[in-house]
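Okay, handing you the structure first.
A single protein chain has been omitted from the complex, and every remaining protein chain is retained in its original position.
On to chain A.
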């Protein structure tokens, strides 16, 4: 089990782990600031200033409102849930000749993941693994998509790294790895280099 960070200069959040039998491409939910300052921008925060303001606000309005107990419990429960359901990291696991698996891990940032969602796409259903461009709100983003057939005979796209949406250099690295493992084994000239 060997873990490397291929883009350690600009995108150290991508790490590749070689497990026996499969390869994992993991993108963690933090990145370096892109203005070159070297600061780390965290996508999943363990605490924020809002957590300190919350008790202050509650203590201020406590004497004034009658149904406050239920509201407060709801508010605290909601905040705890939000804090524990942040995306920690997302992975693409490549099982050569078997398929690929798209995973998302949620949890509290300082602990192990609490929730996991996994989506396995069998190699026979997997048509292609592509980098697509799309409009997202006011922006244009690149995203990785697994093109696969389904039981109803329609082609569907599943987006990898759906919540973190890393930038192009990370996607290119994952794309080339998946293409090499999943598709180059079958035919030689199926895909030309970009």
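Simple rule for what comes next: a residue touches a chain if its C-beta (ideal position, glycine included) is under 8 Å from a C-beta of that chain, and two chains touch if they have at least 3 such contacts; residues count from 1.
Here is the rule we use: contacts and distances are computed from a predicted model.
Participant: What is the protein name, per UniProt, of the chain that does not appear here: "MMS19 nucleotide excision repair protein", "Anaphase-promoting complex subunit 4 WD40 domain-containing protein", "Glycosyltransferase family 4 protein" or "Replication protein A subunit"?
Facilitator: Matching "MMS19 nucleotide excision repair protein", "Anaphase-promoting complex subunit 4 WD40 domain-containing protein", "Glycosyltransferase family 4 protein" or "Replication protein A subunit" to the record, the invisible chain is "Glycosyltransferase family 4 protein".
Participant: May I ask which residue of A:49, A:81 or A:138 touches the chain that does not appear here?
Facilitator: A:138
Participant: Pick out the residues on chain A that sit against the missing chain.
Facilitator: 34-36, 132-135, 138-142, 167-169, 172, 192, 194
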